[in-house]
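Just one protein chain is left out here, and the rest sit where they should.
Chain naming follows the written order as A and B, and within any one chain the residues start at number 1.
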Amino acid sequence: MHRYVLRRLLATIPTLWLMLTFVFFLVRIVPGDPAMAILGDSASAEALERFRQQMGLNDPLPVQYFRFLADIARGNLGTSMVTGLPVKDQLMRALPYTLELTGAGVLIGVVLGVPLGLLSGLKQNSWLDYLIRAVSLAGLSVPAFVLAVVLMMVFSVQLGWFPVISSGSGANLVEHLRQLFLPALTLGLIMTAYVARVTRSSFLNVFHHDYIRTARAKGVAEPRVVVKHALKNALIPVITMVGLYAGVLLGSSVMTEIVFNRPGLSGLIVGAMSRRDYTALQSLLVVFALLVVVINLITDLMYGLVDPRIRYD
Amino acid sequence: MNLRNLLTVALVVVLVAFGSVAAFAQTKVLRYGMAQADIGGMDPHNAPGTNDKTVIDPMFNGLVRFRPGSANPEYIEPDLAERWEVSNDGLVWTFYLRQGVQFHKGYGELTAEDVVYSLERAKDPQRSAFSSDYVLFSKIEAVDRYTVRITLARPVPAVQVLGVLTDYQGGMIISKKAAEEFGDNFRMNPIGTGPFQFAEYVPRQYVRLVRNEQYFRGTPEIEEIVYRFMPELRSRELAFRAGELDIMEGQREEWWVEDISKVPGTIVDVVGPGEMRTLHFNMSRPPFDDLRVRQAVSYLINRDEIVEIIGPSVTVPAYSPVPPGYMAHTDDVERYDYNPQKAKQLLAEAGYPNGLHIGPVIITEVESLLVPMQIIQEQLAREGVTMDLQVVDHQTFHDRIRQNMSNMVLYGAARFPTPDQYLTQFYHSASTVGKPTAVTNFSHYGSVIPGVDHLIDMARIELNQQRQIEMWQLAQRLITRDAPALPVYVLKLVFVRKDYVDLGYEFESTISLTPQFNERTRLLK
Partner (left out) sequence: MTEAKVGLSPAQRKLRVFLRNRAAVAGAVLVILLVVVAVAAPWLAPHDPVRQSAANRLKPPGTENYLLGTDRFGRDTLSRVVWGARVSLQVGVASVLLGMAIGVPAGIIAGYKGGRTDQVLMRAVDVALSFPTLVLGLIIVALLGSGVWKMILAIALVNAPQFARVARGPTIALRDAEFVQAARALGTSDLRIMFRHVLPNVMPDIITVSSLWVASAIRTEANLSFLGLGVAPPTPSWGNMVREGIDFLGRAPWLAIAPAAAIFLTILAFNMLGDGLRDIADPRTRGE
């Protein structure tokens, strides 16, 4: 197990290098001039040129590339071209918000989704099953930004329970949670829909397996069959899904962050993209990628916990 | 820890937390919802984005200023300079500074040194985006601690000197000491003399300013301003409705203005100068190298319909290449009013009797340009004139239109309210895209066909104001005759505030495209 983790981490080094290279060239083939994005449309040619010079944008690409690699290797994320602030500072400020939002979203998704999915599967083809499935599909149909706006209209403007500006700058824990609630609910509801569906389908899948039949034939009571055998096996695809979705959620939190004015990582990335802030963008994407790799690793390890048949050696 | 203990602890935590909410002292904070996702910096000489100006505005003063609430250059009044004198030949301008004005955060008293440093900096193309405004300033010197002398290379009309010395762009006076201390980082450490001083910047979140207790016109009533970056209209509006914002940038469309006006306790300010939307025809290649095609397309665009859709209360139809309300603006130009018959005839003459395909047209995703472009697209399509409309993100848009990739460019701009900047940037051959001196001449007017360079250049230095105005008006007439571009309409600015926000002045127009907050601005609650 430890060796496996170590090997996986070592294996991420080539992955990371691939990412770095990919990111570096990707951000540079996108049209747009960072100098103008930052200095504005009436900036003089001299001012633009000086900016490019200063930011090293006029250096040959290989020079920029190796400088970037060397910086990253030393853990230096560079300085944002737009704000002149260290990317690391911005990142450190944004990261907790994104992690807490994603974490809360996944939590809501699992807490609501797994029981709903199981219930739906157990009562297959009952009205409850149909209801749960229809509601979860509705959850899948609504884009996050629509859900966010509707939640705001109801809970912030009509009822006044939660703030619209959920920037997480609350002075205390209660205020902090109050601000987290609506954005987390937005992501969580979408996640719930996915989790419920996958839980149901994989539960049904496992339920038809022969060993469950055998267990049932042996006269083991129904609830115990469900818990002991079916649940364990049914959880593998659910974990894959949750793992996969934690990553996707991390990325799709953009909408939620923008609408709720939250200072998270994905908003930072989209902002750097729209300003063509190369230095910030490439570093942020690398960090983001690293996060997803870690989530994937955790997902893979979770299989082993749930299903002892899978070994890491 | 057993469950009961856990619950007790949790209860205590909650109580303490709620307690501290109640204890949170009420400060007089003005919360502003900005329509942008972030700012680029706060260096007034180097941050020309509209959104940046909003934040910069209350931090700096100029030698002179526009009267608060007005962008009319006729009402320029003293600011840091108490008074000024002009030599008989019009070449030497002497400004006498107010004494005892303090820079923010203990950067000392404002002196002539700071003014000289600021203006030299604004004039330096390496350090300023507005250097071209100061090319005629041949010498800027400190006569004594409180006197600044500016010598011009050529005499020019007063408004052109005072205009670039206002509290706007390059005219803003910064602290020499701070600028030298911070260097390039000045944009994150702005030090001025204005009513509010910089306190905190959180990227993509907000900028917080606190009042300058020593402001020379008196301590401001408001203690803090928080400029929150909220690019999504819907969230801005909901935050405003929920009472989390006191003032916000509105949607510049009439349906929205009508809706928000119905919210109790709301004041809507629809103000000038507004940005003029002009449709530039790319004359560097077919089909717009043909005057008849440019005229035909101009006749096919139905201004009245555009104004009706976007809303008459927020738009003003425009005919001249110089926006209405600017000095020397005239509507006595050739008017291209909607006339499909004439257009068809012109198209047939130009060799397109069965309709025309314009080719690639690139437009930004930003609504205030995308919405009118969609209307234009449809109006042309009705008469068989089609285009490949490509919607791209704002930066790609700016990049591609400057690489001459779009056959028509719809562009919106507000400039200093005299014709010089507007005509120079959009119609002078030197500003043609692709040239090293390029600004925003997307039509190639003056480059591919003779233009009005000489009129623009002569008017800039014409001392006789009557003759200067005549030249500018002639330029407007010649441009409309050649039809390199079609002025469509001016889009006014929309701001929405709670009725307890008292700006302290009559709000008609704003040079910095933002409501100004000063020592008189109050929260009446």
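Convention: a residue touches a chain if its C-beta (ideal position, glycine included) is under 8 Å from a C-beta of that chain, and two chains touch if they have at least 3 such contacts.
In this text the structure is predicted, and so the values were computed from the model without any measurement.
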item	value
Residue among A:Asn76, A:Asn172 or A:Ser201 that touches the chain left out of view	A:Ser201
Identified contact with the non-displayed chain, of A:Leu99, A:Leu119 or A:Val292	A:Val292
Of A:Leu128, A:Ile236 or A:Leu301, the one touching the omitted chain in the full complex	A:Ile236
Touching residue (missing chain; options B:Met188, B:Leu370 or B:Ala413)	B:Leu370
Residue numbers in subunit A that touch the chain omitted from display	11-12, 14-15, 18-19, 22, 26-27, 29-32, 130, 133-134, 137-138, 140-146, 149-150, 153, 194, 197-198, 201-202, 205, 208-209, 236-237, 240-241, 244, 247-248, 250-252, 254-255, 266, 269-270, 273, 285, 288-293, 296, 303, 307, 309-310
Subunit B residues touching the omitted chain (full complex)	233-234, 251, 253, 255-256, 259, 305, 308-309, 365-366, 370-371, 374-375, 377-378, 381, 389-393, 396
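Please note the rule applied: only the chains that are shown with their structure count from here on.
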item	value
Where subunit A and subunit B are represented by their mean Cα positions, the distance between them in whole Å	38
Subunit B-facing residues of subunit A, complex	30-33, 36-47, 50, 54, 80, 82-85, 90, 93, 149, 152-153, 156-157, 160, 163-165, 167, 169, 171-175, 258-261, 263, 267-268, 271, 274-276
Subunit A partner contacts - residues on subunit B that touch it in the complex	13-14, 16-18, 20-21, 24, 37-38, 40-41, 46-49, 52, 125-132, 184-185, 187-188, 201-206, 228-232, 234-235, 238-239, 241-242, 244-245, 393-396, 398-400, 402, 425, 436-440
